[in-house]
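Quick one: structure below, then a few questions.
Shown here: the complex without one of its protein chains, the others still in place.
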Amino acid sequence: MSLRFSFDGRSYLGEPGDTLASALLANGVRLLGRSFKYHRPRGLLAAGSEEPNALVEVDRGYGARTPNLRATQVEVYDGLVARSQNRFPSLGFDLQAVNDLAAPLLSAGFYYKTFMAPRGAWAKLYEPLIRRAAGLGRAPDVADPDHYASRYAHCDVLVIGSGPAGLAAAVAASAGGARVILCDEQPRFGGSLLADRSARIDGLAAPDWVAAQVGVLASRPEVTLLTRTTAFGWYPDNMVGLAQRLTDHLPEPDPTLPRERLWQVRAKQVVIAAGAIERPLVFPGNDRPGVMLADAARTFAVRYNAAPGQRAVIATTSDTAYRAALDLQACGVEVALIADARLRADGPLPAAARAAGIRVETGMRVLATRGRRGIRVAIMGRIDLDGRVRNREWVRCSLLGMSGGWTPSLHLFSQSRGELRFDPASETFLPGASAAAERSAGSCRGVHGLDDALADGAMAGSAAAHDSGFDAALPAPCHVEGAAQAGWTSPVPARRKQRRAFVDFQNDVTSKDLLLATQEGFHSIEHVKRYTTTGMATDQGKTSNMNALSIVAAELGRPVPAVGLTTFRPPYTPVTFGTLAGYSRGVLFDPVRTTPVHGWAAAHKAVFEDVGLWKRARYFPRGDEDMHQAVARECRTVRSAVGLFDASTLGKIEIIGADAAEFMNRMYVNAWTKLAPGRCRYGLMLGENGFLMDDGVAGRLAPDRFHVTTTTGGAPRVLAQMEDYLQTEWPELQVWLTSVTEQWAVLAVQGPRARDVLAPLVDGMDIEAAAMPHMSVAVGSIVGVPMRLFRVSFTGELGFEVNVPAGHAQAVWEAVHARVEALGGCVYGTEAMHVLRAEKGYIIVGQESDGTATLGDLGLGWAIAKAKRDFVGKRSLDRADMTAVGRRQLVGLLTADPACVLDEGAQLTEAAAAPVGTRSLGHVTSSYGEATLGHSIALAMLADGRARLGETVYAQRPEGAMPVRVVDPVFLDPKGVRLNA
Amino acid sequence: MLLIPCPICGIRPEAEFTYAGEAHIARPAEPASLDDHAWGEFLYARTNPKGDHAERWRHTHGCGRFFNAVRNTHTDRFITSYLAGTARPHGTPSAASPDAPAMRNDTEQWGQA
Amino acid sequence: MPDTLTPDRLQPRDALPILFELPYDARPLVVPGRLLLHPAPDLARLVLRGDASALGVAFSLELPTQPCRAVEANGRSALWLGPDEWLLLASPGTLVPTVSVPGAAVVDAGHRQVGLILEGPSAPDVLAAGCPLDLHPTAFPVGMCTRTVFGKAEIVLWRQDNARFHVEVWRSFAAYVHGLLERAAPL
Partner (left out) sequence: MKHFSAARLLREAVRGQSGWTEHWRSPDRPAPAYDAVIVGAGGHGLATAYYLAKQHGITRVAVLEKGWLGGGNTGRNTTIIRSNYLMAESAALYDHAVKLWEGLSRELNYNVMFSPRGVMMLAHTVHDVQVAKRHVYANQLAGIDNDWLSPAQAQAYCPPLRLDAGMRYPVLGAALQRRGGTARHDAVAWGYARAASALGVDIVQNCEVTGIRRDASGAICGVDTTRGAVSARRVGVVAAGHTSVVMAQAGVRMPIESYPLQALVSEPVKPCFPCVVMSNTIHAYISQSDKGELVIGAGTDAYTSYSQQGGLHIATHTLDAICELFPQFRRMRMLRNWGGIVDVTPDRSPIIGKTPVPGLYVNCGWGTGGFKATPGSGHVFAHTMAHDAPHPINAPFALDRFRTGQLIDEAAAAAVAH
């Protein structure tokens, strides 16, 4: 069964199991991408996730376009549409390839040295040009149609990687019933075994042995098997992030399926079996299409049946490349030469290669390559001790397989803050002391032989199970035949001065760039990285970091470990933003909190505003009223008749206990001891720093019980602050705090007819002024529903706040609303509420005050119970600056033009003219039109405001300064006649 | 996401907790008796050590309790945790801080730190 | 002025003439063979704080003192939520409206929160979409209960059976919790 796919508009056939890379190779396509800086033609370097060159865009239509995917990881499906990137007009003919000619000008860090003149030219001229040249793929430009999933998981042992070491670890770890998760970034388990055509394990061919192990694991109920799942990051306390790709390989995924899933795995123990990555050789022309890692060539040939070339040269410093050569030969590739840079190569693999008739040369290396858009010739030679080239030889080939040895994958180990240990024998870093509950096994800790890797994995798996509390007998060792045995001598370092030899392929960093950086004083490897950008590309230097390090170390004449590697950071390979965001989107991004009467409000065309997580009805337009008109009508109706308002979002805390009043005394500035049950008080709470933190009415229901309200936004903060003091400072107080915000819905009935609205509804309660004066609270019921009734007002009118259990709120609301309508009233929203309270000079915490305001500033000093020895914030009030002259104080403002509505935030100045640098006297905190008073009003915080009553200051507006008269902030009914009606 | 040992509920994920700053900075019994400097130190000065740190957490989305813990701020690993109002357990290393905090501490032992 | 206001009338919801409104679209969700998500039956709820034995006597139920454990007796359940905090759940109409227990505090939370039931073999995995706790039966056995988080909301999670969880959530977060469960349910 063949799969049809397209690349750059041309159609090809692939086979199931193919990656885009293998399928293109099989179709003879070798040019897959262009490099970042010089736009050099590039083919495949690797066969796995370490691939730096072959980055493509995959387009699923419907807006699902993904840039920068590695062709080696894109699985071919029927209908796959892929495109090359970073080229214009086409991959074959890329105009920006001229950059390559200008390469001497574009040396490391060139941009720090120029483009500085004239002033401003950088941002206007040079930067836009550079930006256009930079970047790789194209960002998607429409909202992603796919969705993403996420879950937490817990296990005894997480095994990362499913090569021989990982599989053996998972089998051993799970034998005793431990919860095991095995993940591998590839579509199939097996790791290097999938490309192994000669090894037999316990009598089975490698792929069959893999299948058998997977079968065993699948039969164990506590084992979770995750393919296409990359362990991308290690976080504190053994939290490992996994990114699972669920649908990208499917031709027509079920749209209800998530595209990817984030796993946040908390593992008691982790076995890292991430394998090793082959190291490229550094020589001029090492980036031509057709030059690839020897093991990648082998993988393409063996695992994917995709011949990476017809005639191959293998250049190596290690034995494993001989295995690649043998396998390539077995797959029908002509191996013209194995050039081993080492002076001797007598292991079993070199012997096997010679026996197979392959020409093997030691002491020979690649000097250069030739070929347009792909290698045609490898120029080989020997270099004697004084650096002269001998025996130069041109070898015709279409494939150059190179191997500079293997770099154990230390990414996750290092992220877990384990110490790296340098192994001089293999010139690699290996895992040293652990810092987390983990162990490495197999190639990633330098155990490369198949039998050793299997044994190492089994040991790690059973030890991990043991350390997480399970019996774990070590399984019998596997019997291995025909496997490549490990072993190499030290990699031969790159030559110092050579023409451009690439180290970091994607970012086009050459050995010359690295030398230049050291020449320019960048001696820390972290500086070299940042100056040259080596290791900073989307592959994060998987194939380049060790080469860069050895070049820099050699140049500085320092041992490799003294120079050290750059820091490993998550993610191991790039992770989709959507995967990390998970379900969070729209209404699942942040909870949308709605009140029990939200549905009613929505049905009555309320316009809502966001306040914290809450949706609050801002106004209720009628007909084609705009906000201004609706609010004006709502205000007038409240002042003249009655209004109904949903105040349910107010925070509510029930404070109960023998010491409740004492606790209130300590938390609030007010005095509470003498407040009689049935009465309320406006409470003010400070932070310990003396600034206003929150306000609200508290009603005393009983000597030992208060019902306290807070601002909507402040509710959690206030409760947390109360709990903090109660639990940690005053644990001796017998008090309990319970949030009842959501227990009680609050219906504010405000206006001269408020009592008339409620009287018939409140089941036999006397709510006349004598029985229920302003600032009182009573318990009863309304239309049969239990109620806490507060007589309070935030409008300056006769008002009640009806608290009913939330589940009954809508029914009560409807009953009350019917009465309100009947008496000529209406519902009103938060905007009208703001206007009404401003007319009375009532502050809103967070609007008039801002965390830098004292009660004195706000004209609320009267609330402080002077006789109290202490309360939270009291001591801070005595600090010099809290009472200094010149502090901003709350005032009212009247504009000279009564129709003028100042902008909130407008600045106040002494004079009309305000040249730059004029000192601000303060700012407008609230400002509203002429709703009920016939002229606009504003509240402001003004320097020495109370001493300026009657004076004129100027509000600065874009249209020009507006003279404003400073007045008392109470615009309406200063005696409170309406309030107390 | 850290794993945090609540002394009441056991080890639980960080998402359930709220960090509440350095521990053992007790509110002075008589704030009025402190001069501005001492009060400023109480409000704002913090040890902020690189190493073992006695700190407060609240198991907000759990048992709701504030408690104290010693955590190494370099490794982020918890060493111990204990109920609010109890002394820092003996034997837990204390971060060196040359200046004794200006205010009273609620444990003898911590007074040195 | 009276010294103490008459206590709130603790009314079971169905004893009232008007319907109780659930704060979200509470249609049951079924993933055949794997999951059933539906509203919990109507419940009365009290938050109990303070002295366990006094409260136990008042509500004729021995309150659990082991952290994170629920007990059920006499048709009511007490969930340990903190060292001096329990959530008492009972069928509507069965709670004596006692509000005054010496050395303790009792607060009606019947309308503060709502209950959801998740049943089926997938229930723990679906909860794992937003809950960072280990829900394996060895780590979160039957009878365990705790406040925790689910996505960006706080919940109380109680395992009533191996494959049955009771979730309590404040009413304004219920739509969010329900929505996230629904999103995660297909797995």
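Going in written order, the chains are labelled A, B and C, and every chain counts its residues from 1.
Going forward, contacts are C-beta pairs under 8 Å (C-beta built on N, C-alpha and C of every residue); 3 or more make two chains touch, one makes a residue touch a chain.
As the structure is a prediction and not an experimental result, all values here were calculated from the model.
Undergrad: I'd like to know which visible chains would be in contact with the absent chain if the whole complex were considered.
TA: A, B
Undergrad: Please pick, from A:576, A:594, A:665 or A:803, the residue that touches the omitted chain in the full complex.
TA: Spelled out, the listed residue whose C-beta touches the missing chain is A:576.
Undergrad: If the hidden chain were put back, which of A:92, A:135, A:477 or A:760 would touch it?
TA: Only one listed residue reaches the unshown chain, and that is A:135.
Undergrad: In terms of residues, what is the contact footprint of the unshown chain on subunit B?
TA: 1-2, 14-15, 18-19, 21-22, 36-37, 39-41, 43-50, 53, 55, 71, 73-76, 96-99, 101
Undergrad: Would you write out the residues of subunit A that touch the absent chain, in ascending order?
TA: Spelled out for subunit A, the touching residues are 36, 64-68, 104-105, 107, 110-117, 119, 122-123, 127-128, 130-132, 134-144, 146, 148, 150, 233, 235-236, 239, 241, 262, 264, 512, 516, 519-524, 526-527, 530-531, 533, 536, 538, 540, 567, 569-571, 574-578, 580-582, 584-587, 589-590, 592, 609-611, 618, 689-691, 846-847, 850-852, 876, 879-882, 884, 903-907, 909, 914, 916-920, 923, 956.
As a working rule, only the chains that are shown with their structure count from here on.
Undergrad: Looking at B-C and A-B, which one has the bigger number of contacting C-beta pairs?
TA: Pair with more contacting C-beta pairs, B-C versus A-B: A-B.
Undergrad: Report the inter-centroid distance (CA atoms only) between subunit A and subunit B in whole Å.
TA: Centres of subunit A and subunit B (C-alpha means) sit 29 Å apart.
Undergrad: What are the residues of subunit B that contact at least two other chains?
TA: Those would be 1, 13, 64-65.
Undergrad: List, in ascending order, every residue of subunit A touching at least 2 other chains.
TA: Subunit A, residues with two or more chain partners: 264, 266.
Undergrad: In the complex formed with subunit B, which residues of subunit A make contact?
TA: 235-237, 239, 264, 266, 417, 435, 688-689, 720, 723-725, 727-729, 731, 869-870, 874-876, 878-880
Undergrad: In their shared complex, at which residues does subunit C touch subunit B?
TA: Against subunit B, subunit C makes touches at 67-68, 81-83, 85, 132-133, 146-149, 154.
Undergrad: Could you list, by residue number, the parts of subunit B that touch subunit A in their complex?
TA: Listed in rising order, the residues are 1-3, 13, 18, 20, 26-28, 30-32, 34, 36, 39-40, 43, 56, 58, 60, 64-66, 75-77, 84-85.
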